[in-house]
Structures are given as structure tokens and as C-alpha cells.
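Here's the structure we're looking at; comments come further down.
A single protein chain has been omitted from the complex, and every remaining protein chain is retained in its original position.
Note that the chains take the letters A, B and C in the order they are written out, and that residue 1 is the start of every chain.
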Amino acid sequence: MSTRTTFDTRLKKKETPPVMMRGYGMLEVNKTGWLEKTRPVAGPLDAIVRPTIVAPCSSDTHVSHGGSGPKKDLILGHEAVGIVEEVGELVTKFAPGDRVVVPCVTPDWLSMGTQSGKSTAHDHFMMGSFKFLSQKDGIFAEYFHVNQADANLVHMPDDVSPEAALMTVDMMSTGFHGAELAEIGYGDTVVVIGIGPVGLMAVAGAQLRGAGRIIGIGTRPNCVKIAREYGATDIVSYKEGDIVEQIKDLTGGGADKVIIAGGDAETFRQAVDMTKEMGVVSNINFFDLSHVLSMPAWSWGLGMANKDIRGGFCPGGALRIQKLLEVIRHGRLDTTKIISHKFNGFEKMEDAFDLMDKKAPDLIKPIVYMDAQ
Amino acid sequence: MSTRTTFDTRLKKKETPPVMMRGYGMLEVNKTGWLEKTRPVAGPLDAIVRPTIVAPCSSDTHVSHGGSGPKKDLILGHEAVGIVEEVGELVTKFAPGDRVVVPCVTPDWLSMGTQSGKSTAHDHFMMGSFKFLSQKDGIFAEYFHVNQADANLVHMPDDVSPEAALMTVDMMSTGFHGAELAEIGYGDTVVVIGIGPVGLMAVAGAQLRGAGRIIGIGTRPNCVKIAREYGATDIVSYKEGDIVEQIKDLTGGGADKVIIAGGDAETFRQAVDMTKEMGVVSNINFFDLSHVLSMPAWSWGLGMANKDIRGGFCPGGALRIQKLLEVIRHGRLDTTKIISHKFNGFEKMEDAFDLMDKKAPDLIKPIVYMDAQ
Amino acid sequence: MSTRTTFDTRLKKKETPPVMMRGYGMLEVNKTGWLEKTRPVAGPLDAIVRPTIVAPCSSDTHVSHGGSGPKKDLILGHEAVGIVEEVGELVTKFAPGDRVVVPCVTPDWLSMGTQSGKSTAHDHFMMGSFKFLSQKDGIFAEYFHVNQADANLVHMPDDVSPEAALMTVDMMSTGFHGAELAEIGYGDTVVVIGIGPVGLMAVAGAQLRGAGRIIGIGTRPNCVKIAREYGATDIVSYKEGDIVEQIKDLTGGGADKVIIAGGDAETFRQAVDMTKEMGVVSNINFFDLSHVLSMPAWSWGLGMANKDIRGGFCPGGALRIQKLLEVIRHGRLDTTKIISHKFNGFEKMEDAFDLMDKKAPDLIKPIVYMDAQ
Partner (left out) sequence: MSTRTTFDTRLKKKETPPVMMRGYGMLEVNKTGWLEKTRPVAGPLDAIVRPTIVAPCSSDTHVSHGGSGPKKDLILGHEAVGIVEEVGELVTKFAPGDRVVVPCVTPDWLSMGTQSGKSTAHDHFMMGSFKFLSQKDGIFAEYFHVNQADANLVHMPDDVSPEAALMTVDMMSTGFHGAELAEIGYGDTVVVIGIGPVGLMAVAGAQLRGAGRIIGIGTRPNCVKIAREYGATDIVSYKEGDIVEQIKDLTGGGADKVIIAGGDAETFRQAVDMTKEMGVVSNINFFDLSHVLSMPAWSWGLGMANKDIRGGFCPGGALRIQKLLEVIRHGRLDTTKIISHKFNGFEKMEDAFDLMDKKAPDLIKPIVYMDAQ
């Protein structure tokens, strides 16, 4: 298959010497810190954005430990809102100074993968639309690069706070995808396994598809509180026994839809087990390369139960984020509830990252204001 | 095509003389009043139910003016909750004394129409699953008949009020069907034309599918108030100019989805006009036999705009109502807000019916307690 | 949950002593032979059918070895066409003497499971709509019972041969379900793993959904020949190397859709492996109770590849079979190609069953004429 670079500077006259900038990322596997790197330049369709607020994500820490992608000298981060600094010659909708929301998934829309209409996440190859961390530097930097700006940037609405908007670019898009894949109908009983930030968004997303009972599985008190505010009617804890049995007891045999928003290989089996015939298991959890996912044939109804198993990556591009911002603008959801920690100034990046890396007990989602407020 | 009777008493030994009962209905076209009729008996799969609360509907008044169905000597009414009085020999899930919710649409589940999975409303022929008024007496009576009780009755949940449950059997099922047919995605802009009781439920149903902006079209202050409580972000009035232009102005060119929940033939054209390319027009309004629905080819994008036009009848059967009750049980919606008038005692049926027939300005939905409370 | 008997004789006056009949089935686990049993009687909605042609199936031999269901004294068989012998009092569409096609899956249409519209196979519980073998005697008998005749029997069309019709009741319905679950689009590359009778029908079903390339995986010469006639463009053999690598080589990385129509637990992993991102794995293979289905997380794109895994049971009921008969009537498919062996007379049942049990190398599908032709 032919592939294409995600940005292209061939047409750009590089008459001036490269400008250096500061970023935070992976020096080598298991070692993060500050990096001095060349400031990116925009190809003709692209933009350079200066972030104003960024949010570390467990995917960043996962990469920093060698989970996938490049193994050294990589700026981390993929969740940002910011201000356009520079645009390529073919960009028509954005100009320097524009305040923008940046999807964490920025497809090459000229690929075949996005033409199918099934997902926007797989442009030239599986998960190929995820450029940050995997194919280029991330957004924990003074500046970062966005491919195909007209299709991948969104103007910040006046009536949405930057913090709320920041939560759409990955957390809400991924969590809501869990609810979408689950094909929830009015009144369905939905289980969400894992009520971290993505799972909480899956709870909210399920509530906004008309679910009846929503059972969150988790234990941390602040997450439990928000889960209830977002629509969970029941909370089940791993600590109080086998979760499959608890769900079967509560539901009289199994749930209509089960969303996996956290866990390990064992979670996969549990999710299949607790789903009723004709139900759906919807996965938005990143399984580890080392995982082997397995289920007894009986769990899956010997392959005959019309029990679908789906799993998908965060949908990307501008339209997706525009739609999620509409949900916020019209008062359907306050995404800022999941922000548990705020850091003031880029120099606090290290603290924020460490917090995420160590998964502090009261952590849900931290954000970092690039300039001290 | 072969058809079958909706209930069958061939196996029933009629050893005792028929028992008479009182009902309220259409004496002849444009004349309603009290009727003395034979109390129905249950075929082997059926049940006889004694209503406890009933709700008149504009379909009842429509029929009373000769709109469709039988033209005389017909007990009206199709929305009821009640108590099982008698069951047929093959009924396994219900027994006399059970408190039940009764779907207004009760398919013959042995038909080919319901096997297709597309709709439950068209068992042996178009709208054939609607038995009350069309194929037999309605529920404004001391007793009424329900075909295939095991598949068409629902046990009243302990944690749902009878009034709330009563609103599911037609208003909520129909209104929510409008939202279902519209295929609403997260953040979509949805217009609901007509915010009477069904339109209000369509507003709530759209909100529970994750719509962003929801624009209700209507004028009556109490309806406007509830529309906002159910999720409408904007209200447009017919009185303030052409609704198509108002919607196009508000939305910058057209809505993603438009639900028709009231109006006449002109409304059809307006709905198509105000819908964007790739949008959906979803109709849950009963057009009149005399209507001709028309649209300039341009409104429909010359037939090329991938703008779908759908319209459907209230889904029926037990599972549908169970799912809607789940929505209520888990606190997603308070259906009782649309109940504007309560009448105490079956003898007030006439008052309730007249109120509905005259469409009093503050009327949304009346209910009648069969026994004085 | 309440369950109901699949037929009900409570209303039936049993004034005459039971009549005995002959059947062929499982005497005990691993031992088949002739049985003398009481001839069934029809409940009010049911029919008794006298088979004219029957077809043994690998599910019958599977059950005979203790695979599932009752463990002794069970008449086997679930694929039949025949003549109506007796109908219940509430049956309206069929009368004694009618020639009928009998779906192998005969749902209780008054259940909640069939009201959902997702599948007809799971009426009161998982696979509950499969009555023969599991919940009552099968059809290798002088007479057999069909629940809810009006909804589960089909009049034999004059322009379809009984042999062709017989192939619809399980083989075609199951194989085509594989193609349906795979959501094939025009031009898709489809792999069918296993080209026994069901796999061959999946090949034909894929061709009739507009697939482009169809790759059958199998080795037996007569199956390969028919696979090509049914639309397979390529044949891959297990004997010539790893099938995953062969498919990846042929397709340049993976197939759009993979249908599992045979194999064991390892086949599941292979199917996931050979499916592209955004593709579908569709299973119609009965996995064994002892199987554990597993896949490395990477095969499934770490759960992020939007690669759906589905599996379903043979759809049942009258409408399904009517639709499949339409496909045959209009010359789209000759289902009789898969009939490899014909036996003349019920007394040959034993030979036919042994042939199926031993999986003779040239066996595809045997049929048995109940009366010598």
C-alpha cells in the first residue's frame, strides 16, 4: 500500500535557520524530561499551533514506558487547545491568532481508510490517523504541528470554556464512542467497566443514548460520585466479589450492553460473560501488546448467541469534535467535572506527568495551563 | 393473504349468558356518548382487563368524527393501565388481579409483518397491529380485551407511578419513535414541529439520543415551558413568521433532523425544506386521508440530497413498553409533566372527551381515573 | 423469567389412547438406533407433520455424542419437508394435506426475545428458538411436532423442488446468515473458512451480497468444485501452509470480511488475524463446549481496530424461509448442488446417519426420502 507523509514541507521555502523550542517528553524508555527540539513548520495544508492548555493522558505514560511508538527523544501529549501560530498556503479556514480545539486523532483525509465511512481512525493503516506520539512529536511543547488544518482543527466556540473543550478531544470522543459502538437503545441496561475519565464519559454517553439502568464498575469515591452525576444508577465494586456474578445478580442474567473502559485481559472475558444473548460488548480500552484475550466458548454462546464484540479507537477530525462541542454548548453535559487537578504553567508539566504516571488515588484527569493563570 | 381474528373464542365454552357493561364511545359519526355493550371474553391467548386510569387521545376524537375505522357503536380509547380480570387458558405470565400496563399497539405476533424486525405496527396489513378502535372496541369501558396477553401486557413496576406508566403506551412510544426514525447522532440539531404531548415526548426522546440543539416549534405557554424542561434549547413560533425561514436563519441553512409531530400537509413540505442534505425528516403525525403531501423537487435536492423521509406508527408489544418503563424507572424522564388535566371517576369521561375534542388552550393530556380517588 | 412450554395440550381432549410411532435417534450417548415413541399431538396453535424428505446434519451427530441437549431416548433430526397431518384448533393457515417446508428454528413468537428484532433464534433464552433435539424430539420419525404453525410453517411453492426447499431450512438460512452478519458491501473481499454445506451456502450468500473476491478455504475436490460454481474466485488449502499467511499474501494484508463456517478454537484466532481493520469476523460455526476462544490482543488491534466479531444462530420462522425460497424461485441459486447422497426409504436412515457420522470424504449433504421413490 502506498503511504504518504502526514505533513509535507517540500513546498516550503526554508530560508531561515530552524528555530528551537522546548518540549516535555520521553528521553528514553522509562525516562521523561525536557527536550530541546526544532520547532515544526507547516506544510501547505497544515498548521502550527501554540497550546494554551494541555492534558496528560494515560496513553502518554504508557508510551513513555515503551508501550508503543518511538522509543526516545519524543515529545509526549496529544490533548490540547491552543492558538494558531502559522498556517500553510492552502489553508483557508484558519489564520494565525485563531483559538482552536485540536482533535487528538487527525486523519489524512486523502487516504482510503477514511473513505469507507466506518471509522475515521484508520487512514492508511490500523490506528494510522493517530499522528501524535506515533508518527511525530506530541503537544507538550511550545508549538506543535497539525496536519490538514481545514479538516482537523475546530474554532473554539465562544460559549464553551477552553477546559470543557479540552475534554472533548480524547476523553469525550473515546468515551462516547464506547456508547456508540454499544448500539444502545432506549431503556437498555448498560454496564461500564472502569470509571476513570474515559469510563465516566462512557457513562454520560450511555445516558445520552437513552439507556435505562447504567451500572458503573469501580471503586474510587470521587469517580463514583461523578459516575452517579453522569447517570450511573448503580455502582459495583471489584472488592465486593466477582463482578460477573454481581452483574448477573443485579440484572437477572446479564446486561444488554457492556462497555469496557479499563482493565486487563481478564476484563475481556468478564465483559463477554456478563452480556446477554443479542447484546453487545463494546471495547474502548487499550489492551496491552502482551495480552491474550480469551473466552470460554460458552461465554460467547458457542458462537451462536448473536452477541457482538466490538472495539474502536477514538474518532477524530473536525466534524466529530464540532458535534461533541454542540452537546456541551446546549447544556447536555459538563465535561469539566472529570478535571481533578490543575497545574499552572508549563514548568509544572513534570508534576502533572508524574501525577498521571503514579495514578494518584484521587486523580481523574489533570490539566496544565501553559501560561501561569 | 390469509388474515386471522385478533382473538378467538372458539375454544371458550360460553355456558353463561353474555354479561353487559358500560362504555363510552361513538354512537355515530360526530356523536359520542355512553354505550351498553357485551363484556368481551378472552380467547385462549388473551386477557380481559379492567382499566384503572385511561387517557383520551386526539386519535379518539379523530375517529369519532369519522376519520377512520368503524362508523358507529364503537367504544373509544386506547391508552390504559388496569387490572387483569380474566385470562385465556394458554396465558402463562398473567393472572387475574395483576396490575398491568397495556400497549396501545398489540400485534398479532404470529403474523409475517412482525417477523421482519423493521416495525411491530404492521402485523397482517398496514397498521394492522392497532386493534383498538380499528378492529374492536377500545378501552373507555368497564372491561376491555387484549390479544396475546403474554406478548402484549406488561406487569406494572412497583417503582413507577400508574400515571407515568400510562404515558408510555402511546405518547412516549410514539414520540420516542420520532427520535428513533430520525437517527439522531451526538450533537445533531433537531427540530420538533408541534409540541403537543407527542411532540414533547419527541423532544425528550431527542435529548435522550444525545442531540445538541433542539428547536421546538409551537406557541402554547405550558407546552413551551415543558419543552424547555425536556431539553428544547429554542422555541420557534408560527406566529412570528415563516417557520422554514426561521429555522434556516437559526441553524445557518437547515437542521440535521426534523421530526413532524403535528400539522397538516403544508407541514410536510416545510419539514423537507428545513432539513439539510444528508438529514432526515421523521414523521409521527397522522396525516389526514384528504391530505396530499407535496414538495417542490428542489426542497428534496432534486431527489439527490440523501435526505431521507421516514414516517412510522407507534411501536407496540410488551418489550417496547418494558424498555420505556426502564427509562422512567431510572430517572431519565418524568412523563407525568404532560398530564394537564385529571378527571375523577368514569362518569367524568364525557367531560374529559369534550375537553380533548375542543382542544382547550391549556390542554396537553387529560387522564381519567376510573374510580373516584 | 417466566418460560412457556413450546406446545400445549391442556386444551386437547385426549380421549383416545396414545398412538405409537417409529423414530430414529439417540438411544444413549454414542449409541443411535430405532426408537418406538408416542406420536405427538398438536396443541391449539401447533401442527403435526409427516416428513417426506429429511436431511441429517452434523448437529445431529454432535448431539448423538453427548454434545448438548438430552442424553438418551431422543429422536434426532431437524431438517425436513413434509405434509401436514393435524393442526390445532387455532391454526388458520394450514390444513391436513398441505405440503410444507419446516424451518429448523421455530421460535415461540410470544416471547420477548423475538420482539427485539435483532435475531429470531433466542426466544426465551439463548438459542431457545431451536426446539428440535433440545426441547423435544426431532424429525427423523413418522410424525413430528411444530409449534405455532401459522408462524413457523411455509407452504411448499409449486415451482421449487422439495429437495431445493429442504436445503433452505438450515443450510441456506445458516450460511446466508454468515453473509448477513458480515455486512458485505459491493466489491468486498470475503473469506469463507470451511466449505462444507454451510460454508458453500455462505459462499453463495456472499456472492449474492455483491462481494468481489471470495476465497474459500477447504480441500475436498467436490466442495471446491461447487464453491467455484457458487462464486468462489480462489481456493486456499490448509495443506499448503498457514492459512493466515496465505490470505494475507493473497489480499495484500487481510480480508474485509471473514466468515467462519467450520473449524475449531484455533480457527477463531486465525479468522481475527486475517481480517483487516474495520472488517468483520462472522461466525456461524458451532464451537464446542470445551473450546476456549482466544486471540492475541494485537490480532484484534489491541481492541482499537473497529474490527467487529459477530456470531449467530440460524434465523428461523416462516418469513425467513419464504424469503430464501424467493431467492431459489427466481433462479438466483441452485441449492441442490450440495446434495451429495440420496437414500431411498426411512429404513435407510441408519446408513445416512452413519455416513454423516463418519464424514465420508465425498460427503457434502445426504438426504433421505421417507418413502422409497
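Note that a contact is a pair of C-beta atoms (placed from the backbone, for glycine too) under 8 Å apart; a residue touches a chain by one contact, two chains touch by 3 or more.
A quick note: this is a predicted structure, and the numbers were derived from the prediction, not measured.
Annotation: of C:L27, C:L208 or C:V224, C:L208 touches the absent chain (contact as defined above).
Annotation: of B:C57, B:I260 or B:M349, B:I260 touches the absent chain (contact as defined above).
The residue from B:G33, B:G241, B:P296 or B:G331 that touches the chain not shown here is B:P296.
Taking the whole complex into account, chain A touches the unshown chain at residues 2, 4, 8, 10-11, 43-45, 89-90, 92-93, 109-112, 114-118, 120, 148, 150-151, 317-320, 322. Mapped onto chain B, the footprint of the missing chain covers residues 1, 113, 116, 118-119, 121-122, 125-127, 252-253, 260, 265, 268, 277-278, 283-298, 300-313. Chain C residues in contact with the hidden partner, per the touch definition given at the top, are 176, 180, 185-189, 205, 207-214, 231, 233, 322-327, 329-332.
One rule holds in what follows: only the chains that are shown with their structure count from here on.
The largest tally of C-beta contacts between two chains is found for A-C. Centre-to-centre separation of chain B and chain C, using mean CA positions: 40 Å.
Looking at chain B, residues 322 sit in touch with two or more other chains.
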